[in-house]
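Only a single protein chain was left out; the remaining protein chains are all shown in position.
Moving on, here comes chain A:
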Amino acid sequence: AGYAETGRKLVSGAWAGEKPRKDLTGNAPEPEYRIDPATGEVILNPDQQLSYAQCIGCTTQCGVRVRIDKRTGKVLRVAGNPYSPMSTDPYLPFETSVRDSFKAMAQVGEKDGMKFRSTACGRGNAVLQQVDNPRRVLKPLKRVGPRGSGQWQTISFDQLVREVVEGGDLFGEGKVAGLREIRDLKTPIDPQAPEFGPRANRLALMNCVNDGRDGLVLRWLKQGFGSNNFVRHGSYCGGAYRSGSGAMFGDFKAMPHAKPDFAEAEFILFVGTAPGNAGNPFKRVGNLVASARADGKLKYVVVDPVLNNSQSEASGERVDWLPIRPATDGALAMALMRWMFENDRINTDYLAQPSQKAAEKAGEASWTNATHLVITEPDHPRHGHFLHASDIGLAFDGEAYGEGDPVLVAGDEGPVVPDEAPAPLFFDDVVEMPAGAVRVATSLSLLRAEALSRSMADYANITGIPEARLVALATELTAHGRKAAVNSHGGMMNGSGFYNAYALMMLNTLIGNLNLKGGTMVSGGWYPDQKGPRYDLAKFPGMVKAKGVPIGRNIPFEKTSEFKRKKAAGKPYTADGPWYPNAPGLATEWISTAVNGYPYALEALIFRNTNPVYGIPGIEHLMDRLKDPKVIPLIISIDPFINESGAIADYIVPDSVMYETWGFTQPWGGVATKATTARWPVIPSKADKTPDGQPIGLESFLIATAKAMNLPGFGDAAIPDADGKLHPLNRAEDWFLRGAANVAYVGGSPVNDASDDDIALSGVSRIVEDLKAVLTEEEWRKAATIYAKGGRYENIDKSYKGEKAAHPFKAPMFVYNETLGTFRQATTGRKMPGTPAWREPEFTNGDKVSAHYPAADWPVQVVSFKSPLQNSYSIGAPALRRIVASNPALVGTGLAAQNGLKTGDRVRLTTPGGSLETVVVVRDGVAPGVVAIMHGFGHRAFGASEIRIDDQVWEADEGIGAGVLLNDIGMLDPTRTTNPGVWVDPVSGTAVRHGLPARLTRIA
């Protein structure tokens, strides 16, 4: 700049620029409230509204406080809700008045206001910019020209509803069936395969995450329309971890998972998850871990190919980082198990309890099937199943293998029915059965055999972690009794992620830490909105029961007509594609189904605030078919923005954004108490209105289309109350306010009435007339409390009962999982272990990935990681891009030296799935041979590419398109030749984005 500029300003006077609002504090707005210095009382700012609502900047869905300029309706800033455990710890007792909550957060509050300081994260602070994002769609759009060409026209809401319901020659490309025609509940999709269900299943709806609006979506789709095809994003997010955890918790559909008790644990091993760097609940974990490592007793190790913010130099010896070769976490877990078995460091007292009653008698907080006997005789028809009383002629009730036919444990003279005493942990021998001698083993014997199948030196070679460190880790993990825990998550999205996750989680069971203070705990539950004492939002007269094979193929192949035909032909396990009975709905596999029509083709697909086209590694190879209107004739995107998936849609239904929307959510985990977060429109939606005055968005679209098709469960008589009297469902308020009444009343005693002061201070006055109109005189003030406090939260002193979790997980832990151990892969007939095991990454036909792509040719492995700031849909917030503008690839010093790379160099990264070019940053904190790419950049939509709407051109913004997307070099499974699909884990069907084989070349 130099001094010439200075001189000019001195000459021209003070105001060379725009005058700020205040001389000393610039453009900062007036505070939302003040504390009277004399009395300590709260003095409101009449020009601002401060409301407790909810963020949806990520899947954590924290309770937040939204500060609004009443005159302009603009959201000024967002911070935390002090009642919410997702934003505050400790959190305020629920009975605290709204006025006192304001005081608690001011300097007059405890610890100078910092005890109940309630936070929003970096992203949570920034995403208010999405409300006013100039790329936001406010009117319904219809494509002009080919799919994906970025040419749109605005249409009226009525036209939108009419066209998607009635169909016709909508695009000048021939007839498209409308939703009314597709909703055929009688005609089977395929008379040769009646299990597929009716034609209505050929409408499928992809969701992102349950943001508290899924209840209405499912009512429309399943109970109204009658389609059984609904899925969320888990299979390309953290699904492998959840499936592995689900194996241990004995539920492959709900996939329960526990979190460490961060505040009370003495040692935590984090593998493929990064506390305080990313994850869910992001802030809560970050806050608890930061506090525990500084003020508490926590020591932890983060095992990950990339060093990230979860490590803390300032915390010294409390925190360690341990690099690992990608996708080998299962070998790490099995190494620790091996050492634990060999050094008597498993919790035998805990594992020996064969039943709930035995565990209770022994004072245990949970129990396992470690002692249960499994038939291991290879050719036995019950191979892989548990040994039941009926198998050896012992007495049982009811049907064989039913509830009255107990699983047996080892006894002194053969297998016995377990009583309330401990049972033998290890047994592996033949037992006499009526048809002869049969080999059986306890679950724990099978696990031990897996762990001992490789030496510590093998495990060290596989993981790249020296044997001494493996031993040190095992020693540390088992040196704290039950006040230690293992935790994982998104890092399991690799080619053996399911078994890796199952193995890691099993370490918790071998310690015996479930349901214990300082150990691991499941979510404390919530106050549900749909099934409650006031209104039944879950059921209604005339509801349809959706049925048929879901297109994720997540049912046993043996239940299909294809299997029966092939079995009759003598080739039972030669399915035309993989099936995943041990998995939930799989968005990853939906894409394969959608483009191949296996098991059946779709006629219409709805994206609901979701973005599989950005999120699924390798999907690029299937895009030509996905975009082809002959393959899927109708695609609708319900979203406030045009993301990469919406970009290939035929219609965009503009949705409301975060603080404009309704919903009830519960924490995924990490909160020991019951918690329901309420979201409500603290500002009006900016979207256009329907003819009857509703904001255009998800709810108004579902209701209008439901009415057009006469779907049951909508209209004037739709929602039963406790007496069976039917109430209307004509607008969002009809649904959500009744949900609020349920939240307020459920769980024994209802919440207190909101006072006039609570209502005024929280801005709930905005919706008081609606509350009064929809609810009864008795209900409305209680429902108002739910909105005034941003949800309903059980007090923190209800976290524990003594040393145990107050809301424990009650079913047993599966050391051996029977449905896993008896599952046969549909394409090969192979069986897999029923316990945790180390499995090298593989493809669908069982080939090792390394056999197709040997390290000699593909010496590098690519991994993905998350940042604290950017996710797949936050790129539109400029404040985030100001902090981190792009995502150069991270390369370790060793790999950099081999390739002659220095920070700032440009490289080409090539996998079997494609290649990309990017800039590198050379760091020490990257495992050898690894290239790491941060998620959240490399967008092609959201504004990254130019689009045209009517006569308006929305120019491309380079900042939105900055950086690269790892998923662009994701891979197809080369062994899926019949019906192509992306590379997924063979059990959980989840996407692979860690450990992609690759080559790195410097670009001169």
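Rule of thumb we're sticking to: a contact is a pair of C-beta atoms (placed from the backbone, for glycine too) under 8 Å apart; a residue touches a chain by one contact, two chains touch by 3 or more; residues count from 1.
Basically, contacts and distances are computed from a predicted model.
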Options "Na(+)/H(+) antiporter subunit D", "Molybdate transport system ATP-binding protein", "Tetrathionate reductase subunit B" or "DNA polymerase III subunit epsilon": UniProt name of the undisplayed chain: "Tetrathionate reductase subunit B"
Identified contact with the non-displayed chain, of A:320, A:467, A:576 or A:840: A:320
Contact residue for the chain not shown (choose from A:291, A:475 or A:898): A:291
Contacting the left-out chain in the complete assembly, out of A:99, A:117, A:299 or A:608: A:117
Touching residues (missing chain, whole complex) on chain A: 1, 5-6, 9-10, 13-20, 22-28, 30-37, 76-80, 105-108, 111-114, 117-126, 128, 276-277, 283, 286-287, 289-291, 293-294, 307-316, 318, 320-321, 868-869, 878-880, 882-888, 890, 903-904, 906, 917, 919, 921-925, 934, 958, 962-963
